[in-house]
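Here it is: the structure, laid out below.
Some chains omitted; the rest stay in position.
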């Protein structure tokens, strides 16, 4: 776990995957930059590698993460994504082990250590409760608890899964943040996930496939803030 | 074969792999930029993905290529390198099928077609004569005939291999350019390869491991020009 | 190309993939063994690795092939399929580069050489005309010209594709046999493909998904013989 940057909940992750790049990516990033400030919600964006440096230079509030990196050291390795190069491009962190870019257990462990070493926040994806718990032993900064079977379906994780995974991860290492993903289609879904106790959520298809991605983004970040404040106020009253 | 850009011999390829990135990469690229102009030799550089856009913006004469790309279409595919994103970052081309990033035959064929589609020059690596000939049927712009067993050894391909591979590739498609690599350590090696009939050559370790990479680069590009002119004059006399 | 065994056309390939194993595999193999003798058609079966030795021992006429093998030498490589082990189990040959088990160009080339070395007939899959031609330069014994997009669809390659691929492969190396696959559902499909000029065909789903696989197998092998004899008679008249 890299300690140089603390990402305070609530936060939200936007995954452009291979949907967006270049000018359109920049346009969405600028909308996210505004929404982040407007609603005081941290936003992680994982652009194509080639767009990292541009987004870092052109935005003020966003947390730009690489979609993946390889655990190799400086040297050989043509075609790889070098941790030091990701850091040098200005990225804040790196996503690892997404269902579309699975890593061997050994490479995942090494990549988290490499992220710590070069100063990158690591956000690691887990398909099941058991995998989330296993990954917690590798001490990444953030775990995405996202049942693979729900990715892109528009069906969200139920409240029980959210509470169970968050609790199981925190039991092993309370410093790990937990992002609850899968199936976020609109502001209401975001609201529900945060109200159910999540510190963070995110989406790819929910924004990429929206009629107006920038508007959908604003709606979702607004929902994060609204839900978070309601949870927070309740806690203030109760405790 | 992408026809939008013609790379005229002689040319030279520098492969920084995972050795160089950020500021040091930029420094070497600027030296290459000068050498390219000074000696009128086209230079291809394949930086880390994250440095492509920066090198495109900061240099005038270089041909910036991605180290690899995936043949996927716009859409899903987290962690992939999207052809359209490589193009949008300003790259001129893409390297494919290097021994350190091997591709399945089917993916390689698709990636060359995708390069043609988005407007990227394709440079494809071949380990043996048979593979070079096979790849020629996929019509990339450039084939690197580089026996894998020589990579990084400081031992160069012999003249017979250079003539045999170049001739075999041209027989299938005379428009494909042939780069003869493997084992280039200094200007003399470069001179010998070009004199033996190569249209292009290149190196990774020869420059990365040099005491002064910028000086070695200048020496090598100078050698390209010297050898090429000698071959050219001979041809002028003869024909 | 391994010269120790000549597989004379017409022949037929049955690919049980991960559908059949153990007793059920043996039952189908025995039915194929009978059909091979009855119709004088060579039948290649590619069982799970664990069933190779059993099928070799329990049948008389079949050609048992591995579904894949790795090009590694004797030594390390846990989890690999060693060429010498495939040969020692009694296999006649090995399939390579199927769309469900793609190989890098370099590994494919090495695996064909390894097959030659240990004495295994190599049957290599190609997705497109260009790939079939490229693979022909590696001199396998048999090329499967099977457009990946048709696998399992029940839609067969058209006559033009059959003639074009067969002719293009033979032009590079007339000793390579060509198997035309993809989309074979019943005896009529088999008949049509052989009549269109194929030396061989085959199927996975056509037999695995049949109500009675043994009956469907008999129907298909019968169709091979019928179509082949008709083509052969025409040739006798013409030449």
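Residue numbering begins at 1 within each chain, and the chains themselves are lettered A, B and C in the order written.
One rule holds for everything that comes next: a contact is a pair of C-beta atoms (placed from the backbone, for glycine too) under 8 Å apart; a residue touches a chain by one contact, two chains touch by 3 or more.
All of these numbers come straight from a predicted model, not from anything done at the bench.
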item: Homo-oligomer size of the whole complex, from 3 visible chains; value: 4
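The rule is simple: only the chains that are shown with their structure count from here on.
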item: Computed distance of Cα centres, subunit C from subunit B, in Å; value: 38
item: Centre distance in Å when subunit A and subunit C are each reduced to the mean of their C-alpha atoms; value: 47
item: Numbers and ranges of subunit B residues touching at least 2 other chains; value: none
item: Residue ranges of subunit C touching subunit B (in the complex, touch as defined); value: 97, 99, 102-109, 126-128, 130-131, 133-135, 137-138, 148
item: Residues of subunit B that touch subunit A when the two form their complex; value: 15, 17-19, 21-23, 46, 48-54, 66-68, 72-82, 84-86, 88-89, 91, 95, 98, 100-101, 152, 204
